[in-house]
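Before any comments, here is the structure.
Moving on to chain A:
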Amino acid sequence: MSDLTVQVLQAILALGLAPLLTGMVRKTKAKLQRRRGASIFQPYRDIARLMRKEAVVSHDASWIFTAAPTFILAATWVAAALVPMFAFASGLSSAADFIVMIGLLASARFALALAGLDIGTSFGGLGSSREMLFATVAEPAILILIFALSLICGTTRLLDIAAFIQTAQIGPHISLLLAFAGLAMLAVVENGRIPVDNPATHLELTMVHEAMVLEYSGRHLAQIELAASLKLLFYVSLLSAVFLPWGLAPAGASFALIGLGLALYFVKLAGAAMLLATFEISIAKMRVFRVPQFTGVALMLGLLAVILLLVSRSF
Partner candidate 1 sequence: MLISAALICQTVLVGIAGFAISVSAKRWANGIIYGAAALVCLTGLGIALASISAPSALTLPLGLPWIGMHFRIDALSAVFAAVVNLGGAAACVFAIGYGRHEQFPQRVLPFVPAFLAAMNLVVLADDAFTFLLSWECMSLLSWALVVSHDRTNENLRAGLIYMAMAGLGTLALFATFALLTGPGADFTFAAIRSHGISPALSGVVLGLALLGAGSKAGLFPLHAWLPLAHPAAPSHVSALMSGVMTKVAVYGFVRIVFDLMGPVDWRLSIVVIVIGAVTALLGVLYALMQHDLKRLLAYHTVENIGIIFVGLGLALAFRSSGLIAAAALAFTAALFHVFNHSLFKSLLFFGASAIQNATGERDMDRLGGLIHAMPQTAFAFLIGAAAISALPPLNGFASEWMVFQAAFQSAALPQWGLRLIIPAAAAVLALSAALAAACFVKAFGITFLGRARSDASSSAKEVDRTSRFAMFALAAGCGVAGIAPGLFTNLLRPASQMLTQAATPFATLPAPLTPIAASHNTYNGLVVALGIAIAAGLIAAVVKAFANRRTRRSDTWDCGHPEINVHAQYTAGSFAQPIRRVYAAFVFRARETVQLPPPCDLAPARLETSLIDPVWKLLYAPVGRSISVVSGRLNPFQHLTIRYYLGIVFVTLVVLLTVLAIWP
Partner candidate 2 sequence: MGPFDIAHFLAGLVVLLSFALLYQDRLPPLINTFAAQSLVLALSVAWQAQAQHAPHLLITAGIEFCFKTIVIPLVLTWTIRNLKIHRTVEIVVSVGPTIIAGIALVGLSMGLMLRAGAGIGNLAHQDMAFALSVVLLGLLMMVTRRNAVSQVIGFMSIENGLVLAATGARGMPFVVETCVAFSVLVVLIVIGIFLFRIRERFDSVDVALIDSFRGER
Partner candidate 3 sequence: MNWLLLPAALVLLLPLAAAFLLTLIPSYRIGAWLNIIASGCTFLASLGLLSVRATGPHGLLFVDDLNIAFAIITSLVGFTTAIFSKGYIQSLIEIGRLQNAHLRFYHTMFQILLGAMNLALLTSITGVMWAAIEIATLVTVLMVGVYRSHEALEAAWKYFILSSVGIALALFGTILVYMVAQPVVGEGLAAMSWVKLAAHAGTFNPMLSSIAFVFILLGYGTKAGLFPIHAWLPDAYAEGPTPVAMLSCLLLNVAMYAILRFKMLFAGTLGVIPPGTMMVTLGLTSVIFAGLMLYRRRDIKRFFAYSSIEHMGIVAFAFGIGGPIANFAGLLHMAMHALTKSGLFYVIGHIIRVKGSQKFDAIGGLTSSHPILGWTFVIAVVAIAGLPPFGLFTSEFLIMTAAVNANPLLAAGLGVGLLLSLGALFLCLNRVAFGAPRGALRPDEGSLLPVMIHLAIVLAFGLFIPGEVTAWFQHVARMLG
């Protein structure tokens, strides 16, 4: 199958699977909390419902407010589409590396924060300023982790990283482990999951993401919700691509291999959902000003990984 088709397939699949992942997480949480919970397809229904509703926009809103959701979704989507999910699609891999993906998410965040400020409510401001605070701690951590990865694999291109991990016999590399832990923590922070933020709450003191999108409704909200779950999917497939790339079909592989890749990918998604849900119900939400420390741990892990690598290389 040609690169481009795989690429397109990935893009569509990412968009299509994102709500499913969210649904799975919710379902698992409900089960673990001894609730029946909504079906794993509930997110699709929500989005459809929102699409059907009319959009309510404040008098004070500017074009930023209405344009932001589309841009956010688009940027996140491009980022997600560039992550190898089930096969090596080198079609656009030369266009963007790990840093670019982070940059794309940063652009999305920038737009979201502006949208939060656009109405001029204190909720929006609160959400934006906290979101940006989290970002300031998260981004250096991510960069250091990328640094560690590039030290291990000699590249920052996700495809090559995945390929390297898949083929090279590095075994259980301690720095790799550290990097994994760090990235996982960052994924939690970036997606505003418990303990950092609670996507299910509407209690103003605790919410960050929800505070920014409080004013949204109808199709705008739908796009934002979709973007949120897409971001989650992005991180899950990122982690799986970097740290368990096994099963990724090589470029130009046969349908069989791609099918295998797909199957494995679903398994990975389900596993990730399980893990996330378990993690979330087993921990309490923390205070806003503890979050930088939480992220700081990730940063430390990254630095530790780098230093270990340097030591192992120089001696």
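For anyone wondering why these and not others, all candidates are chains of the complex that A comes from, given by their letters.
We take it that contacts are C-beta pairs under 8 Å (C-beta built on N, C-alpha and C of every residue); 3 or more make two chains touch, one makes a residue touch a chain; residues count from 1.
Just so it is clear, the structure is predicted and the values come from calculations on it, not from any experiment.
Asker: Looking at this complex, which candidate touches chain A: 1, 2 or 3?
Answerer: Result: candidate 1 touches chain A.
Asker: Provide the residue numbers of chain A that touch candidate 1 in the complex, in ascending order.
Answerer: My answer: residues 51-60, 62-64, 66, 70-71, 73-75, 77-78, 81, 92, 94-97, 99-100, 103-104, 106-107, 109-110, 113-114, 116-122, 124-126, 128-130, 132-133, 135-140, 142-144, 147, 150-151, 154-157, 214-215, 218-219, 222-223, 288-289, 292, 299, 302-303, 306-307, 310, 313-314.
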